[in-house]
Each structure stands twice: as C-alpha cells, then as structure tokens.
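Here the complex is missing a single protein chain, while all its other protein chains stay put.
On to chain A.
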Amino acid sequence: MTAATVTARKSYSTTTPAYTPAPQGKVSFSFRNVAKQFGGKAVLQGINLDVYEGQFVAVIGKSGCGKSTLLRLLAGLDKPTSGEIVAGVLEDEQKRTRIMFQEPRLLPWARVAANVGVGLTGIEKGEAARKKSLEILAEVGLADRGGDWPSVLSGGQRQRVALARALVGHPSILALDEPLGALDALTRIEMQQLLERIWLAKKFTAVLVTHDVAEAVSLADRVIVIDSGRIALDLAIPVERPRRHASPELAFFERQILDQLYNR
C-alpha cells in the first residue's frame, strides 16, 4: 500500500490527503529516494520526504519497521545504501542535528552542568559554556541541579538533562528516538508539555520517533507512519495549540493512524 489517501470525515474538513507546507515554509531537510539495507535485508526503501523548518514531525510504526533507522540516517550516524539526504541550508547544518535517545546517556562521572556542557563541544568553552549550560538547565526546570551527580537524579530528570544537552548548542534539527519511552505515564505527560513549550520557543525542526500514537498526535504537526520500510501514511494534524490530552479532535486522528497501522 502506498501513501494512503485519507478523506476527511464529519466536520473535520481540515484534514488533507498529503501534507501541505505552510506558505512561508523553507525545507529543513529532504530524503530523496533513500534506501538502507543491513546485511542484504532492506530496512528502508524509497523514502521521499521533505520536512519544513520549524515543523514537528512524528514518525510512528511497529517495532522493526525502520523508524529508528530513519532517525539514525538523519543524524548522520549511518549512511544510506542509496539515495541522498539533503540538509536544507548549509553543509555545516549536519553538525547541528542533535539526537536524543531513549536512554539519557549522561556521563556518570561529570556533574549535571558539565554533562550539558558536552553539547557545546567545539562551540563554546570554559565559563561561557558553563553559563549557557546553567541557563538551559533552568529552562528545563533543573535550575538548582547543575552541581549534582547524574546518579542522584530521577529518570525524568536525567532525560531533561539530556534534552538540555541536545538544545544548548541551538540545533536546527532535533531528532528524538523514543526519548520518553522509558518514563512512567505521568512523568511522560509532563515531559511532552516541556518538549512542546521548548519547541514553540526555539523554533527548531523536531523529528520524534515514537510508538505511542497519543503522544504523536498531541505533539506533532505531521505524523508519518512507516510500514515495512516505506512511508504508509503522511498525515497533517492541524489542531490548534495548546492541545488537550485525549480531546475528541486528537482522538479522530489517533483512530486514523491506528487504522492504518492495523490495516483496518
């Protein structure tokens, strides 16, 4: 099945078959006919995708569908087998793509502020780096924890430190590989709100890989469903922000995505 066309039902006439960019949209990055194989097995094939600057894209799919591979290609951690990935503006742009993983991956032997400072490697040093690190820590709600060891923080707090580290270098693209997957349900909702608030303030392009459909529709402007290595659905979520969890509008999109995932 190719990119499914979704017809608008009921009163939600804003739904469009394919994503139409906002008029002022500049392309942040593009995948051009990208394929990736691991040991002869095709993980991704024929991926064509234009993502616009400042867009929040969620990538969803069953495990093993290739969604994490897509993110690793975007972050430059793997190279595509064929096709190309074009970053919108500069060659240097690749450097300012940051990736956040399911595990916080903090250095246990560095204090929180120093861990955030890792995000400024090659950008800023010494006192200036420390000042910036503490500022961004305040933005993620950890203003007074800069001097702590990571081992004394809770799981949610560690993930916030990882977020601060990713953001401190002002990335133009933030790739998120199920960063909230290991958190409990309540911490997760808090983190989603934090992520949305920071994204609205900083205007970076966000690409969130998740297996949580509710999370995808509550955060993203656009949801991409990947099935067996191909884009099976590209759906705009034109719901105003702030969005309310489990509202009927979101439920409508959620159902469409679930239908696609389970071929109903």
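To be clear about the criterion, a residue touches a chain if its C-beta (ideal position, glycine included) is under 8 Å from a C-beta of that chain, and two chains touch if they have at least 3 such contacts; residues count from 1.
What we mean here is this: contacts and distances are computed from a predicted model.
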Could you tell me which of "Sulfonate transport system permease protein", "Rod shape-determining protein MreD", "2Fe-2S ferredoxin-type domain-containing protein" or "Sarcosine oxidase subunit gamma" is the UniProt name of the chain missing from the displayed complex?
-> "Sulfonate transport system permease protein"
Which of A:Ala110, A:Ala138 or A:Leu194 sits in contact with the chain that's absent?
-> A:Ala110
For the chain that's not shown, point to the residue among A:Asn33, A:Ser82 or A:Thr121 touching it.
-> A:Thr121
Which residue, A:Ser63, A:Ser151 or A:Asn263, contacts the hidden chain when the whole complex is considered?
-> A:Ser151
Which chain A residues touch the hidden chain?
-> 75, 77, 95, 98-99, 101, 103, 105, 107-111, 118-119, 121-122, 149-152, 165
